[in-house]
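Sharing a structure, written as structure tokens. Questions coming.
Every protein chain but one is kept in place in this view of the complex.
To keep things simple, chains are lettered A and B as they appear, and every chain counts its residues starting from 1.
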Amino acid sequence: MHGFFFLQLLTGLATAAQLFLLAAGLTVIFGVTRVVNFAHGSLYMLGAYLGYSLITRAPPTPVGFALGALATAAIVAALGAALEIGLLRRLYRAPDLFQLLATFAVALMAEDLTQRVWGAEDLALPRPGFLAAAVRIGAARFPLYDLVLIGLGPAVYLALLALFRTTRWGVLVRAATADRDMLACLGVDQRWLFTGVFALGAGLAGLGGALGLPDATATLQMGFSSVTDAFVVVVVGGLGSLSGAALASLLIGLLQAFGIALVPRSTLVLVFVVMAVALVLRPHGLLGRVPDETGRAAMPDLIRPATPALRALALAALLAALALPFVAGPFLLSVATEALIALLFAASLHLMMGPGGMASFGHAAWFGLGAYGAALAALALRAPLPLALVMGMLLAGAVAALFGLVVVRLAGVYLAMLTLAFAQIVWAGAMQFGEISGGDNGLLGVWPPRWLGGPVGFYFLALALCVGGALVLRRALQAPFGYALRGARDAPQRAAAIGLDITRLRWAAFTLAGAAAGLAGALFAFAKGSVFPTYLGLGRSVDALLMVLLGGIGTMSGPFVGAVVYTGLYDALLLATDAWRLVLGAAIVAMVLLFPQGIAGAAARRVRA
Amino acid sequence: MLEVERLCSFYGRAQILHDVGFAIAPGSVAVLLGRNGAGKSTVLKSLIGLVPPRAGRIRFQTADIAGLPPHRIARAGIGYVPEERRVFADLTVAENLETGRHPPRPGLAPWTQARLFALFPALAELRRRPAGRMSGGEQQMLAIARTLMGNPRLVLLDEPGEGLAPLMLRQIEQAVRALRDEGVSLLIAEQGPAFARAVADQVLVMEKGAIVWSGSQAALAADAPARQRYLAP
Partner (left out) sequence: MTLLAAERLARCFGGVAALRDVSFAVAAGEVVALIGPNGAGKSTCFNLLSGQLRPSAGRIRLDGRDITGLDPASICRRGVGRSFQITATFASMTVRENVQLALLAHHRQIWRFWRPAAAVFRAEAEALLAELGMAAEADRAAAVLAYGDLKRLELAVALAGAPRLLLMDEPTAGMAPGERGALMALIRRLAGERGLGVLFTEHDMDAVFATADRILVLARGVLIAAGRPADIRADAEVQRVYLGVEA
């Protein structure tokens, strides 16, 4: 028992060291620049791939390995500096959502480019003797390399502390973390400082990626999976706090080690519980400070009733949608069905993010829960279609209501990161609990009943439920509830002073949005005849985000326009090119730089001007 | 040294400064007086670039600095000590001083930590203490010393006496005199005339975002109606 405890302790410490290497750069970058770098995981992934190339070319000795890892860190640092100068420098004054989106686009492009350079196969580092060596601990053997990692984590932490404590550069970075404007008044040019910090953070990510190679393979998925881990560590530790990241890494690493050993498969739940408990007790993380939110949010747009021209356009679109099955072939009809489902999904996120003012990067959680709920109801309980749809919607709504209790008091980046982390945890849960969810193979055979009349009948069902659902949400936004929600977003202090209960309003919006997304997911399950963990994945969350931002957050018709344009664009891209991630990423970057108000938003401004 | 013409500044859509104009001669001390809310802090923030003016000119030495970012204005030779002091709480006294350091300027004796500790002896003993664990008066000294590390030709002091005990106030006063003797110009914003009486070469009185009276310290002392009108409640 004693030996077991010690072994798990060591395993936990090694995990903690890797988590720290991954998260340290993210928190340092955020502390100084206030940018949440979604591409951090991609830099980590690049570290792994570059590290693979360099280390396999170096002599198979400890020195060769170390030099390879250091060279990797240097190259990734240079890439980070280029990213800062080329893109982020233009976005420091933009709302933080756009920074997240732009760095997300970079992550998409990085994944595509990495695949082009290194191929789609996972890369495993050959294990020469010094990497395969192990030490005996009691009856068990523990990898020597993990012992080295246990030493390296604290060593890097101390080196960073020394850098920040003893060098002029480090002193300036700490000063900038505390009060950027005052530092500027003392004559310090922040651009130079920011580039340096970005390079440092990127270099740490690259180092982490290379050092992780002996324990794991380099995969294309690690960009997005590692950024989630990094977010959890940084949110729990407190955004911008290096010591907080160290503490949180330790906490989560040990918890995972003992959790796996004592209750197999409990780790996901454990991580989420740690996160929830930490944030309920300390909403800004273990060692975090209350963020300074002045002047970041964009000025909200005035919302006007639809003009007669817009109503006529909407009516024409509805008539066209009704006529579509009589002219379209099966492929176009299935694309149209997906577009309708996307419409409801986007409208639900718009309710939350636009009028609700709550950014979500994990909206797929509700979509996927709705899909799994409906599929399980249909398969396991033999529920008929209408009941299965309702059960999917209720499951998503109920979980959103519970999760909302914890998070709706948070704002901005914290909320965005937490929703993302939650969605990733649900996704991992779907992968892990295969006997319920079917794991990677998913749940198959979820078909609509025969009486519905095949794809055409299902199309009309989707048309009724999705357009109807989106219009119900729109109606709620025009009712007193929607006004109060917008009031709480526009001027929270004033809203409280006229007696509005902001927390309850936001919670209601969160729950409503979750339920509506759940209905969309339930329909999607029946449209596809199957449910896979990808329904819960980051990609789907980002689809919703792009539809809403493409349409424009500050308009009521935004999600309608965005969903149709995006679905069309996406399918066209998939057909036209295999480089869709690259093209999509570049398109997002262009959109963020050119149209910060979205398409419908830009059109509305043009009309008003 | 500094010439300000028809300066207009806003917070959002609220106009705070209306056509402010004045000039400061090299090596002299000007004091901005006025009740709170008169716009004194905004004048200083406009000069350092924290609140970029929407209209007007600010000529410092030979260059027009209106609209430049704060770090360029600071490097041109203007130091700013805000009302809240804004010392970096987690950094030690020595580290705070380091954040302000810039190369010497021709014609001015360069400031070093040693010279600043001579000017503010209290700071020398606190060298390794985090600024967040110092008293208000000590923080004020540190904020001034930190600015001096950049060897400015003009120092903007916002309410340096705010909330300080009389003894501390006297030390700050002495420091201001010492600075003037070094050839540094100062612009000091104050609510009460205490500082003005001690050090001012020139007094500027503000009300509702405009300069409504200017002249010497003696002239203000003699002008009872003006004091009653602009400074009394």
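Just so it is clear, contacts are C-beta pairs under 8 Å (C-beta built on N, C-alpha and C of every residue); 3 or more make two chains touch, one makes a residue touch a chain.
None of these values were measured; they are calculated from a predicted model.
Chemist: I'm checking contacts with the chain that's been left out. Which of A:G25, A:G153 or A:G487 qualifies?
Modeler: Among A:G25, A:G153 or A:G487, only A:G487 touches the chain that is not shown.
Chemist: Thinking of the whole complex, not just what is shown, which of B:V20, B:A38 or B:I65 touches the missing chain?
Modeler: B:A38
Chemist: At which residues does subunit A meet the chain that is not included here?
Modeler: Where subunit A meets the chain not shown: residues 299-303, 305, 475-476, 478-484, 486-487, 489-491, 493-501, 505, 554.
Chemist: To test your reading of the contact rule: which positions on subunit B touch the chain that is missing from view?
Modeler: Touch set of subunit B with respect to the missing chain: 11, 13-16, 35-38, 159, 162-163, 191-194, 208, 227-228, 231-233.
The rule is short, and it goes like this: only the chains that are shown with their structure count from here on.
Chemist: Centre to centre, by mean C-alpha position, how many angstrom separate subunit A and subunit B?
Modeler: 46
Chemist: In the complex of these two chains, what residues of subunit A are touching subunit B?
Modeler: So the residues of subunit A touching subunit B come out as 168, 171-172, 174-175, 178-179, 181-190.
Chemist: How about subunit B: which of its residues touch subunit A in the complex?
Modeler: 48-50, 69-71, 74-75, 80, 82, 86, 88-91, 95-96, 98-102, 146-147, 150
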